[in-house]
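Note that this complex is displayed minus one protein chain, with the remaining chains in position.
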Amino acid sequence: MSALLEVNNITKIFPKVRANDGVNLVVEEGEIHAILGENGAGKSTLMNIIYGLYRPDSGELKFNGEVLNLSGPHEAIEKGIGMVHQHFMLIPVLTVAENIVLGAEPSGISYNRKKANELIREISRNYHLEIDPDAKVKDLSVGLQQRVEILKAFYRHAKLLILDEPTAMLTPQETEELFGIMRNLKKQGISIIFISHKLDEVKEISDKVTVMRRGKTVGTLNTKETNEQELANLMVGREVVLRVEKSEYNPGDVVLSVKDLTVSDEQNIEKVKNVSFDIRSGEIFGLAGIDGNGQTELIEALMGLRPIKSGIIKYNNNNIEKLPTRERYKLGISYIPQDRQQEGLIMKFSVADNLILKEYKNSQYSKNGVIQYKRVFENASKKVEEFDIRPTDYNLLAGNLSGGNQQKIILAREVGSNPKLLIAVQPTRGMDVGAIEYIHKRLLQLRDEGSAILLVSLELEEIMSLSDRIGVIHNGVIMDILDGKFATREKIGLLMAGSQIDAKEVEV
Amino acid sequence: MKEILLNPQLWSATLAMATPLALPALGGTFSERSGVVNIAMEGIMLIAAFFAVLFAHLTGSAWLGLLGAIVVGMIVAVIFAWAAVTLTADQVILGMAINIFASGFTAYLLNTIFGFSGTPTDTPMLPNINIPVIKNIPFIGQILSGNSVIVYLMIILIFASNYFLFHTNLGLRIRAVGENPEAAETAGINVIKLRYLGVALSGLFSAIGGAYLSIGLLNSFSTDMSSGRGYIALAAMIFGKWTPFGSFGAALLFGFATALSMQLQNSAISKNIIMMLPYILTVLALVGVGGKSVSPAADGVPYTPKK
């Protein structure tokens, strides 16, 4: 039996990044094949290529023995490839039926509601995917919405179904239901590609698993023949970590104390579940985890940008849960946000104006409402020199600087104020080696001067080389807090993927 | 007051005043449902009104005048669509630009082609239609019969639009494009093409509305004769929750206010206060009084297809 899908040596290059580098994948008929990998491993890119949203730069895609040259998703759909995105492509105000048949409506000019509903009920029955065709999508639970997405694929006679992180938004019960559906589909000869970073799920449901790392496929294994540890190793690699020279670890008093913090998102799904941890002065606490496991919501709650459901946040022994964001800044908390262009800078403001984005109301920069530009420029000149921001003209608009220099502006602003607590999210994202080195040096310097730092990063190397202690978050829960000196990639990888294996039992 | 309300003139005037609002409102529904805010309808109406007179005069036929108006109106609409959808320029500013241009251009042409005496008085008009049996019914007959052919066309278009938008596959796709263009694209729908269609339809309807003003109600063109109806139509569309029937209902309300104020020339309740009401109501509707008026989710947001 020849394979249903063959991916041969696919390469896709984006500016500055080899998203897919000689990727190989084989999926048989009636097989559930998991793709495992960290952020940036290239999983989504590969799926988008298979689905026709991207064109590969080189390599070959074969489906059902036929070489594919897809001009768009509609062609992939025609061939029998269906995809359920992580972020649903649904239209809330329309009904289930309308969403499913959109683009391939039962023939005719008029919308044949009866026919559409009939067809959907039939598919529902065949694949055991119960749903009410007339329900409005916005009234459905997340699990049911996902079902609509799956039905979309089968309405179009998909033989291969790609599920991109399908359990990210589901409750445990919904996840079990989904797995039941997947097993049923497998029995009917449908092949499923299942993208995940959760080891337990991969182990439970898949027949084969392919691990990707940094754009390459590093191994394809029979799920039954491997274990979580081996998979975690493949996922994060065994490279030697370049540790930066760190001075002695001498933590002081507790600066930030988080107890039983629970935070929900806009859909009222708990993203942070009873999280507790402390950070002391003179310490870097690294929060490791795969994107989407609650880090964003946790940080937003800490900064007052998102309301909390329950729990306590104490800063220097004072409760700050209800404090507005600006007050938190005034207390000496600094924040380097995840998205420098959307959250950290005003692109159309000058460098100098961006440098005072948090402090423009302080008496040193404004008197009676008038901004004292002499002081602003003095500050700008100092910071530009100290943090090596280029070009040195601080009247240039921030949008004209390179990404690395933009980050330096944020750094200069947040670090330069000598904060007692610095929350840094992805501080070196998208920067070159030299800039990364510089930022790491500054962070360590801050730590040595007594600041407490909460470092959130998707780069394990960064976490491991800088952190004194490492907390690993998975699915909104802190799996464990490790000592920075003894944490290994394998241990962290396991925890990141949700494995409950005791860190002690892991071979180093 | 009672005499005024019982005067059938009031109600037929309501219908007549509502028509040049309902037509662009209807058109706006298509445009906005596909995701494009078409503020330029005012300008399109005005241009259409002028060219209706011009072509009617040149060809001697009001119908050809209507046709000419529609063609020109749709050309302007397509230019707007190109700038707004393909070039993703700001839709509000573009709309205003077209309106200002239209005001000046039509007045300019009016003076250069017809001179300062205005459009010729023998310009053919679109006919009024007297419906055989209905016209004899007391009171209602006077309202329903004898209106301009455009009024009846409008009624047909309202029903047709409602059917098209909510009961056909193409209508479904248009609505999808205005709610979530990304989802529509992954379903294989050409977002750009459908947005052009939505804008073109709004141009078509606005043009008919404009022609009605110049060769339906009257038989002449005067500067700025659209008097903001294109903007009011937007308000009617919002008030009518972006549906054909709703827009028509809102247009009737606005038309009623105008007609009533015409009757109340010398009465205690100043006509001007009456005229204010529709606008105040629109603001209330926008703010959420009486249920949130939700626009299509992707309305006014330019979309660039992936690759």
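Points worth noting:
Lettered A and B in written order, each chain numbered from 1.
Note that a residue touches a chain if its C-beta (ideal position, glycine included) is under 8 Å from a C-beta of that chain, and two chains touch if they have at least 3 such contacts.
Simple rule for what comes next: contacts and distances are computed from a predicted model.
Its UniProt record calls the unshown chain "ABC transporter permease", which is the correct pick from "NADH-quinone oxidoreductase subunit J", "ABC transporter permease", "ABC-type sugar transport system, periplasmic component" or "Response regulator".
Within the complete assembly, B:87 is the residue of B:87, B:140 or B:160 that touches the hidden chain. Only one residue from B:235, B:259 or B:298 touches the chain missing from this view: B:235.
In the complete complex, the residue from B:99, B:119, B:145 or B:161 that touches the missing chain is B:99. Listed for chain A, the residues touching the missing chain in the whole complex are 303, 305, 324-326, 329, 335, 337, 342-349, 353, 357-358, 360-361, 366, 369-371, 373.
In the full complex, the hidden chain is touched by chain B at residues 39, 83, 87-90, 92-94, 96-113, 223, 227-228, 231-232, 234-235, 238, 270, 272-273, 275-276, 279-280, 282-283, 286-288.
Methods note: only the chains that are shown with their structure count from here on.
Here the CA centre of chain A is 47 Å from the CA centre of chain B.
The residues of chain A lying in touch with chain B in their complex are 53-55, 72-74, 77, 85, 88-94, 98, 102-105, 108-111, 152. Across the complex, chain B meets chain A through its residues 167-173, 175-176, 179-180, 182-189, 297, 306-307.
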